[in-house]
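Of the protein chains in this complex, one is absent; all others appear in place.
Labels run A and B following the written order; every chain starts at residue 1.
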Amino acid sequence: MVLVRVKALDRKTITQLLVVLIIFSLLPFVLGFNTYYIYLAAQVVLTAIMALAWNIIGGYAGQLDLAATAYLGIGGAISGLLLAFYKITPWIGMPLGALAAIGLAVMVGYPTFRFGIKEVWYALLTASLVVIIQRIFWLIYGSTEIYLPYFEWSWYYLRFGRYEPLYYMLVVMLVFVLWLNIVIKRSKLGYYLAAIREDELAAEALGIDVRRYKLYALMIYAGILGFVGGIYVSLTSIVTYRMFNPWLAIVIAVIGLVGGLGSITGVLTAAVILRSIEEYLRGTLGATIPGLYLLIYGLLIVLVGVLKPEGLGGLIESIRRRFRGGSYG
Amino acid sequence: MVNRILSVRNIVKRFGGLIAVNDVSFDVSEKEILGLIGPNGAGKTTLFNCITGVYKPERGKVFFMGEDITGLPPHKIAKKGIARTWQKIRPFRKISIVDTVTIGALLRYGDVDRAREEAESILEFIGIPKDRFHKLGSEITLIEHKLVDLARALATKPKLLLLDEVAAGLRPHEMLRLAKVLTRIRDELGITLIVVEHVMRFVMNISERIIVMHEGRKISEGRPEEVANDPKVIEAYLGTKLI
Partner (left out) sequence: MVVEPALVVESLINGVLNGLLYALVALGLALIFGVMDIINFAHGDFVMLGTYFTYIVATALLVDPTLTVFITVPLFFLLGIAIYRAVIQPILGSEPLIQIAVTVGLLMILRNTALAIFHAEPRGVPFTVFNIPLHIGPITIVLSRVVAGVISLALLFTMHLLLTRTTWGITVRATADDREAAQLMGINIRKVYAVTFGLGIALTAIAASLIMTFSRADPYVGLLYGLLSWVIVAMGGLGGVIGVLYSGLILGIIESLGMTLISAGARELFLYLTFLIIIWLRPRGLFARR
């Protein structure tokens, strides 16, 4: 495994990651450190992280998971509630949140994969999962909004009077998740997941324990979301049942698809573009036409699915092929 | 002393009321090329799937190298050393040929680079030119599909290789090429082959021993010439004289 990691730090990868890091780091300067815009930028980066996490279960493993916000919410709930009620630092809360999310993933994923549930039923099952978790949370806390304590500038409690620190934390996480995507793609796990996505029967005949590897992918995805949930609640400053938003989970899957299944560049680009447009629409038309952005997402996924199923990634790949003369990128 | 690499004992497989495989037993010697033939619906593919773990037989046992592997899931059977190819081609459409075979090799080599090297050498052995290595599964010809299928199965370093109607849809010169490769696989790599087949000329030429199935039962066993002239076999194929 060590060999793999060393390879994933080759010059090209480091350059690419550095470019991303620099661009996103400079963004607040471009935005003039305006509070509102930084908050939006943080949301965009968070969406990108979620979409790239989804890429592992959806793009690589080929499972249409619609439960992203179940994992995000659980992570956020644990981290946020521990902070709000017991003043426990999120630096402990976030890993715990990740563990809880992974625990949920295994609890649901193990029987699911064992019974060979896939495709539609997997999508429906995960969609139901979010709603169930949301209902359970609602049964416990109702519609109460639990506020996180205010601190002017505390790295210990991860609470700040401004959004910049959280924004940069998210940027670091983004670079990490990008790196993780790259490492996985080149590793045995990545190859196996690609085979599983193509043809599970053929994969099994090659010695691949399909259920186990799907579970690995699910656990990584849930773990990332569970961890980042803690930053999410710090950003919004509240813990509420609305964290378990089924529509956001669907939107994440749509972004993953429009970006192109398995295409790291595609998904990152799609996340940034689509989320930015969404925020723009919400800002200008949101009040008058509720759900417009969802309507557009819906149209987008239908168009992409019918006309260009490889998504943005496919587009980028065709351009690359033309330049490189036909070799597999 | 010739080793029995595979022992199939009294396999019965039912689908509802239909008995697809009815009390079939046979042995396979190490490094032999065994042909398995029979008219449509004879139960060849079902038996095949019972051996490779896709189905669990209702009764009977399968022994591989002395070990009972009955009812094990396909991925465990592959790990034990039994590989298979597919009748209906199952390509990895969006994955390149070399990566496809690499996936097979990853069973035995944890490191991706090492597995890739192995994959490239297997593809060379099979006879696929280097400039085709990067072609995706969706971009290759039928005979290439079959060869790649064979290559990725070989990458798992099997001791026993089962081929499911591998000659189907091939032109005569392609069949010849395939037959040469299969013989090389047995001669140079020491792998035992079971060839389930419909195309008579192909299987009769390549096999050293033939088993004939009909309506779920084994009706004949022996050398190709013996089996071809067995009246029971001729009758099963409705009077067609086998070449």
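Note that contacts are C-beta pairs under 8 Å (C-beta built on N, C-alpha and C of every residue); 3 or more make two chains touch, one makes a residue touch a chain.
Please read these numbers as outputs of a predicted model, since none were measured by experiment.
Q: Touched by the hidden chain, which of the shown chains?
A: The chain that is not shown touches these displayed chains: A.
Q: So which of A:193, A:222, A:253 or A:316 would be touching the chain we can't see?
A: A:253
Q: Which residue from A:9, A:23, A:92 or A:124 sits in contact with the chain not drawn here?
A: A:124
Q: At which residues does chain A meet the chain that is not included here?
A: With respect to the unshown chain, the touching residues of chain A are 58, 62-64, 111-112, 115-121, 123-125, 128-129, 131-132, 135-136, 139, 250, 253-254, 257, 261, 289-292, 294-295, 297-302, 305-307, 309.
The definition used in the following text is that only the chains that are shown with their structure count from here on.
Q: Using mean CA coordinates as chain centres, what's the chain A-chain B distance in Å?
A: Centre separation, chain A to chain B: 43 Å.
Q: Given the complex with chain A, which residues does chain B contribute to the contact?
A: Result: residues 52, 54, 73-75, 78-79, 83-84, 86, 90-96, 99, 102-104, 106-107, 110-113, 115, 134, 136-137, 152-153, 155-156 of chain B touch chain A.
Q: If we count contacts the way the header does, which residues on chain A are in touch with chain B in the complex?
A: The contact residues of chain A facing chain B are 3-4, 7, 186-188, 191-192, 194-195, 198-199, 201-210, 326-328.
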